[in-house]
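Left out: one protein chain. Kept in place: all the others.
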Amino acid sequence: MNTSVEIAGVKFKNPVMTASGTFGSGMEYADFVDLNKLGAVVTKGVANVPWPGNPTPRVTEVYGGMLNAIGLQNPGVEVFANRDLKFLKDYDTKVIVNVCGKSVEDYLEVVERLGDEERVDMLEINVSCPNVKEGAIAFGQKSAALYDITSRIKEVAKQPIIMKLSPNVTSIAEMAKAAEAAGADAISLINTITGMKIDIHKRKFALANKTGGLSGPAIKPVAVRMVYEAAHAVNIPIIGMGGIANAEDAIEFIMAGATAIAVGAMNFHDPYTTEKVVEGIEEYMTRYGVQDINELRGIVE
Amino acid sequence: MNTSVEIAGVKFKNPVMTASGTFGSGMEYADFVDLNKLGAVVTKGVANVPWPGNPTPRVTEVYGGMLNAIGLQNPGVEVFANRDLKFLKDYDTKVIVNVCGKSVEDYLEVVERLGDEERVDMLEINVSCPNVKEGAIAFGQKSAALYDITSRIKEVAKQPIIMKLSPNVTSIAEMAKAAEAAGADAISLINTITGMKIDIHKRKFALANKTGGLSGPAIKPVAVRMVYEAAHAVNIPIIGMGGIANAEDAIEFIMAGATAIAVGAMNFHDPYTTEKVVEGIEEYMTRYGVQDINELRGIVE
Amino acid sequence: MSKKSMAAARVLSQNLLAEGIYDLWLETPIAQDACPGQFVGVYPTNKSTLLPRPISICEVDKERSAIRLVYRVVGSGTAEFALYQPEDYIKILGVLGNGFPLEAAAGKKVVVMGGGIGVPPLLETAKRLAAAETAVKPVKVSAVMGYRNSETFLSEEFAKYADMFTATEDGSIGTKGNVIDAMREQNIEADVIFACGPMPMLRAIKNYAQEKGIKAYLSLEERMACGVGACLGCICKTTKVDHHSHVNNARICTDGPVFDADDLDM
Partner (left out) sequence: MSKKSMAAARVLSQNLLAEGIYDLWLETPIAQDACPGQFVGVYPTNKSTLLPRPISICEVDKERSAIRLVYRVVGSGTAEFALYQPEDYIKILGVLGNGFPLEAAAGKKVVVMGGGIGVPPLLETAKRLAAAETAVKPVKVSAVMGYRNSETFLSEEFAKYADMFTATEDGSIGTKGNVIDAMREQNIEADVIFACGPMPMLRAIKNYAQEKGIKAYLSLEERMACGVGACLGCICKTTKVDHHSHVNNARICTDGPVFDADDLDM
């Protein structure tokens, strides 16, 4: 049985990844999951310098999911390279580094700094964080801006580039096409959907940032639809995510057209989720006699 | 205690309405709910001629909600006026008729036909149904098209007009502003978010239409955020909806800026929901000594 | 028609009837009005699933004010139902749908036909037909039930009210094949058929009935949301323009689930 998939020349032992920002750099989940069993660890977003993120409360629960407004707190690329990448050296899994910034230059600085890091297999460019005003509006919701930042990153990047798309757009197909046209090696989607919660007893927003990103099972139908639309708009590989809780969900994304998938908020519900998804995919393949996971991709037309 | 609210000169005894398409014309829920207790009955979308809608399966369940692709089946405005409006004559509640069409002319025909119907207090123009190709893309997702259809309807409409907005857009504020600028008397939001579900065992879409509209508690945070954004973008009243299950949810929408609210998919979970929401709002007001429901509107800034 | 309601029902008993098939008795006032062929919506308590599950009324016991549901575990809702214990309370919506037009069998030879999980609603149907007062009594009641294999259920109970014939796909009991094969093999006579089962079976019955000049009433299934006729989720195609929809669609939950086969475009 073959569960391995390839994206831009990088071979993953299976299609199961961690969604950026929900798994630290793997360190925090090493007690629960054997990282060697995962297709890839996708790290929390890292910027050129340390970011303090947003005030608290930063997270709140909603029906079938959660809202977060972490605001991309991160220790900066230097600490990240010396600590998190070093930690990941010992593991036999691919490493995708999620990159964030407030200006094109910020992004370029991180991409260049990581260019010679051997432990970095791919870069995922987060132009879609709804919790950082600059990042989201400027790059992730206008196709011209997305095209621009993608092509500028491609000029300097040594690793293949995944553009992470925002679902908060009228046409995901248009955004996917812009990324592809600008040379992105792959796209990943969806980032969180902007949401809000009000505490009617305290008469306050549940999050200090007022709005936050919705994730978890609640958003899965939207994510599957967008993966399907993107898969029909572009030819580059897609990493699908949004509410994946088990192998059935993962296979749904693959059948919609994703080459790989990532588990996000459901790690918080069950820290073993990623490994269970890996096992569950194999069970599904055995049950239905699927020899190669790649046969399932986009099978539902 | 005052629970009544006013929209474009129409006075509603309370802010609780039914979301179009989830309550028939009230007839189907009359066994459960005293329609006289509701602020308004908002009817299923009606077109100039009968529409057969989409093939089945038209509905499917998802985590914390459902997808529907009814495709606006309706008996046409003539039957509607002679049967459904007649039925509603006996009730002491306001009536808002939801109008759908495939071309601007379709909409105008319905709006004109209903102009002299006394039982119609307002018209809600559905330019955002994700399940009818023509309606959604052409009018509901581009602000120029929305402006155009709104102003053309306003030219002929005798009742005040509510434009029902699609959440499947990059900027809800921009859409709200276009509707306001074109003369809409109010806006309502959100319609369903486009989603998809795949049955991985049958390797088929769960809906014959492939995609469907996501509704229910799963979408509430997105709906609250959009109501808040719209309320900060325009001065016309807003009818908020999306996943409302109880009075707390209703008040959340009001605090985000809605003048009235509507209960949709949760009628299917509990047919008494609308009446319970009316009662729950009164209990909340008593508990916190709120004299006038209008004091709560947009109170969380 | 009786008023619909959503209310708590008390679990009286639950038993396993066959592999994956459960037999649940519920105490509910709905029992007073329930007719064979009607159904209820059963709500799971798991909050990730919000819609009621349509389950047919298999039997009615007015004295205990109880209804019997017989269901197959196929997904999360029915899996939850299988855990219910006596004294548990569950929420049900009902009574829903029209039911079989028993009066159409007055003075006729009637055959009730069920396939798979379509078997249960025919039990109360057979019972009422057998117990009908003289003026509306059928001259003969037969029952033909189709199962996959020897894991049959309710057969003995049908035998109390009707001449009972069985068909199994694997031939382990009765006629090998489907209910139509049994009809032909056993030369079962019919003026009227009441049937419930999977779509291919219902199609076959419609064709058989047309061929033989039999009146057939078929109970259909479709995905439902509201169960009360409001959402227009559960339609079937009709040969004539429907009185309610004014297009060729009828609502299975409200105008059905039982339809005159002649009215269906299937």
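In order of appearance the chains are A, B and C, and numbering begins at 1 in each one.
Please note the rule applied: a contact is a pair of C-beta atoms (placed from the backbone, for glycine too) under 8 Å apart; a residue touches a chain by one contact, two chains touch by 3 or more.
Keep in mind it's a predicted model, so treat the numbers as computed, not measured.
Trainee: Of the residues A:L214, A:M266 or A:V290, which one touches the chain left out of the display?
Mentor: Answering carefully, the residue with contact to the hidden chain is A:M266.
Trainee: What subunit C residues would touch the chain not displayed?
Mentor: 46-49
Trainee: Would you write out the residues of subunit A that touch the absent chain, in ascending order?
Mentor: Missing-chain contacts on subunit A: residues 21-24, 28-29, 31-32, 44, 50-53, 56-61, 63-66, 68, 70, 73, 75-76, 79, 216-217, 265-272.
Methods note: only the chains that are shown with their structure count from here on.
Trainee: Closest chain to the protein CA centroid?
Mentor: B
Trainee: What is the distance in Å between the mean C-alpha positions of subunit B and subunit C?
Mentor: 36
Trainee: Between subunit A and subunit C, what is the gap in Å from one C-alpha centre to the other?
Mentor: Result: the chain centres lie 48 Å from each other.
Trainee: Using mean C-alpha positions as chain centres, tell me how far subunit A is from subunit B in Å, no decimals.
Mentor: The computed centroid separation for subunit A versus subunit B comes out at 34 Å.
Trainee: Name the residues of subunit A that each touch 2 or more other chains.
Mentor: 63-64, 217
Trainee: Multi-chain contacts only, two chains or more: what residues does subunit C have there?
Mentor: Counting only residues that touch two or more other chains, subunit C contributes 47-48.
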